[in-house]
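One chain of protein is taken out of this complex; the other chains stay put.
Chain nomenclature is as follows: A and B, assigned in order of appearance, with residue numbering initiated at 1 for each chain independently.
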Amino acid sequence: MTTIMDIIRLLTETPLIFVSIAGLTWGILGGALPGISASITMALVLPFTYTMDPAQAIALLACVYIGAEYGGSIPAILIRTPGTNSSAATVIDGYELNRQGRAGEALGISLMSGVIGSLFGLAMLIMLTEPLSWLALAFTPASYFGLGILGLSVIASMSGGSLIKGLAAATVGLMIATVGTDPISGVTRFTFDIPDLLGGVEPVLVMVGLFALTELMSQSGSTNTTQLNQKIKIKLPSLAVMNRLKRSQFIGCVLGLFEGLTPGGGGSIAAFMSYNEAKRWSKTPHLFGKGSEEGVAAPEAANNTVASTALIPLLSFGIPSSNSTAVLLGGLLMHGLIPGPRLFEQSAQVIDSIYVGSFIAIIAQIGVGIIILPACIWLVNRPRPYRAGFIFALILSGIFTLNNSLFDLGIALALGLVGFLMRIAGFPVLPMILGVVLGHMVESSYRRSLVLSGGDHMIFLQDPIAVALLSIALIFVVFSLSREVRDARKTRIEEARS
Amino acid sequence: MTFIKSIGQAVLGLATLAIVSGANAQAEPLPYPNKVVTLVTHSSPGGGSDVFLREMTKYLGRYIDATFIVENVQGGSGGKAMARVASGPADGSVFYATTPTYIYTSLMSKPQSTYKDMDPLVNIFADSEVIYTRTDGPYKSLKDVIEHAKKERGRWGAANPASLERQAAEQLKRAAGVTPAIVTHEGGGDMMLNVLNGTLDIGIGEIQELRSQLDAGKITLLATFNPERITEKPDVPTVKELGYDVSLVKFRGLAGPKGVPDATKAVWDEAIKNLLADPEYKKAYTAEVLVPQLIGEKDYPAFINNFATSTEEFLKSTGAIK
């Protein structure tokens, strides 16, 4: 059992505090570089942990994960480039705030929301691992299908004006997700015999292409220099602001908790859904998409919560629920540690140092953030010609590391063009990204369920979780559609009047 | 895909070698023409082949006089790593960690280089592919499972699509004359949840991925697809001895560019033989339930070709490839 004495010993006898802060800083750096996902950041440091003490090695990896999940929000806010998949939802309002000259505030909100999410996730990990791990078991393929549809139902409210265009964008996203190896039969689809396509198109390529490259392209040649007037100071949210954000942060924490438990998502689904829920429950929903503080707080609380709660299925079942925890699993195995109920008894020291190390990292995140964020703001406020060149080079370097593939660069560039054309034609890009993120899960869980039931669709109505999730999805869609129709009618009346 | 895509390149420095060398120097390391040998894997750091190579290189320095570096070349489901090795120097300085994946990728797509562009060098291990169920479930033996599948619709899981596990499930299905639904997953962990919560009757996967729940007693092994019983689990019968003529070997070995000198190959044969007998290494790999399966450079090419031919036939018979 962990005692206060154990914790004090871990803090003083070993340099766990240095390991944690080093891991966190490394994680923020990797997470902030576009294309270098949380899992790659962890994988890069993994070989070095091989010679370390097991408890510290695992704590280091856990801290890298926390840092990377947070770091992804920095470029999302500053250069419209999600550093990791799960920070894609932060782009929407974070970048908008930045354009309004409020980058310091947006970064402060994301920092503090991240800390709150991480602390909540850690508390769940320490106190409720056992009961929560059984929740993970309750998810059948039918439940996953329900979860995926619930995620897709967000599209209805993310289409920004034209539902037809939103649905078309989502369909194209789902089409991109079908590229690669078929999840059920294993035959190749749309790969044209190119080995690079066997594993499919990475969602991050789509995000970088549609968000970042499109933005760079449309800024090209513009003489707009408003961003140069920004204050480079980071502004932590005041208590009053925090109080205003607590509802959205709560939503993010709860959804992050669930996504961490369930294999497959890795934070992006929770981030998108909490963004949408925060909007639904907000007192100022009209601000969403136009620079809402809650629109930053909710997804950041969500993806930071995932960084801790994803350890619950990993440590209790040995099941990695995301790529990042798969690397952590590799780290455990390399040190001869087998995750599972017995790990908690046999290697209590490892567990303790994960807890203590994570806690140190979360608190240190505030300090590290305050130090590095002003520098980041300063960097992106250099004269536009240079800024454009450096961001472009950064994006291309980052996504090259994904698979060591020039082919990936080509895909990202092509998607940049697609995104620009979509912008001209008035198509929203968010539904497309959601389609890419969720397509695989929706299709494979749907087909897996039908294999199980022998083709009987009743299986989706026999699974209580699936029923619950699908009903919520249905309510969302009806609700969003009725709002859409109402708004459209309102504008038509206004147009007729004018 | 279960591969985590990321790239990592790491030098497993002399530090680790220094720790272990000397500790157990019963035999002089064999002289080797290269100072540095790069072992390439398509697996990401922390993935199956990566852990296997890094573990092995800790001890390999005792038997071959060289420094070993593990390089992760990811992407293209192994296509990149194969190209890297096939076009590398054939002087014994670069090898590829073979697993069934490289055969599947060669057959399923048209990578720049395939298994045919490399010379199999030596096989080292066979992973244990097993059939398992949840301990508190209704099935106590493989026979129960087959009986159930005869009466009702069985539900079997295979860890990955178009993989050795899937192939095993299909062959068992034919051998037993039953038609259960076979549900493929994306990795063994995903499938284990569905076995634990009773969605699936049985799962077919690697024993390494089950260890946590095996230790905790939540799942039970019903049979292994290995040709012989697993030394560590002597009471688990093989599928073959239960009367279904299916066995398979999920191999782990090394292959090099074409034209590695015979003398160099002979060094590896000798070294791997000694390595597998190393008491410390033996302790490490038996704990991981890796079954040593030494196939020397004389027989390994035939083994790989045999495996590739039967896999190709299987994939063609199902229509997955033409």
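One rule holds in what follows: a residue touches a chain if its C-beta (ideal position, glycine included) is under 8 Å from a C-beta of that chain, and two chains touch if they have at least 3 such contacts.
FYI, contacts and distances are computed from a predicted model.
Asker: Assign the chain not included in the display its UniProt protein name, restricting the answer to "Urease accessory protein UreG", "Transcriptional regulatory protein DegU", "Tripartite tricarboxylate transporter TctB family protein" or "Putative tricarboxylic transport membrane protein".
Answerer: For the chain not displayed, UniProt's protein name is "Tripartite tricarboxylate transporter TctB family protein".
Asker: Identify the residue among A:15, A:161 or A:389 that touches the chain left out of the display.
Answerer: That would be A:389, which touches the missing chain.
Asker: Which of these, A:15, A:367 or A:426, touches the one chain of the complex that we don't see?
Answerer: In the full complex, the listed residue that touches the missing chain is A:426.
Asker: Hey, which of B:148, B:166 or B:265 is the one touching the hidden chain?
Answerer: Considering the complete complex, B:166 is the one touching the chain left out.
Asker: Determine which one of A:17, A:52 or A:413 touches the chain that has been left out.
Answerer: In the complete complex, the chain left out is touched by residue A:413.
Asker: List every residue of subunit B that touches the chain not included in the displayed model.
Answerer: Touch set of subunit B with respect to the missing chain: 7-10, 161-162, 166, 170, 182, 317-322.
Asker: In the complete complex, the non-displayed chain touches which residues of subunit A?
Answerer: Interface residues of subunit A facing the absent chain: 29-30, 33, 36, 44, 164-165, 167-168, 171-172, 174-175, 178, 182, 184-190, 213, 216-218, 220-222, 383-386, 388-390, 392-394, 396-397, 400-401, 404, 406, 409-410, 413, 416-417, 420, 423-427, 443, 446-447, 450-451, 455.
Assume only the chains that are shown with their structure count from here on.
Asker: Contact residues on subunit B for subunit A in the complex?
Answerer: 1, 3-8, 10-12, 15-16, 19, 44-47, 50-51, 54-55, 70, 72-77, 79-80, 105, 108-112, 153, 155, 160-163, 166, 181-186, 189-190, 192-194, 196-197, 199, 209, 211-213, 215-216, 284, 287, 320
Asker: Taking the complex as given, what residues does subunit A use to touch subunit B?
Answerer: Residue list for subunit A touching subunit B: 37, 39-40, 43-44, 46-48, 50-51, 136-141, 180-188, 191, 193-196, 198-200, 202, 263-264, 317-320, 323, 326-331, 333-334, 336, 338-343, 401-405, 444, 448, 451-452, 454.
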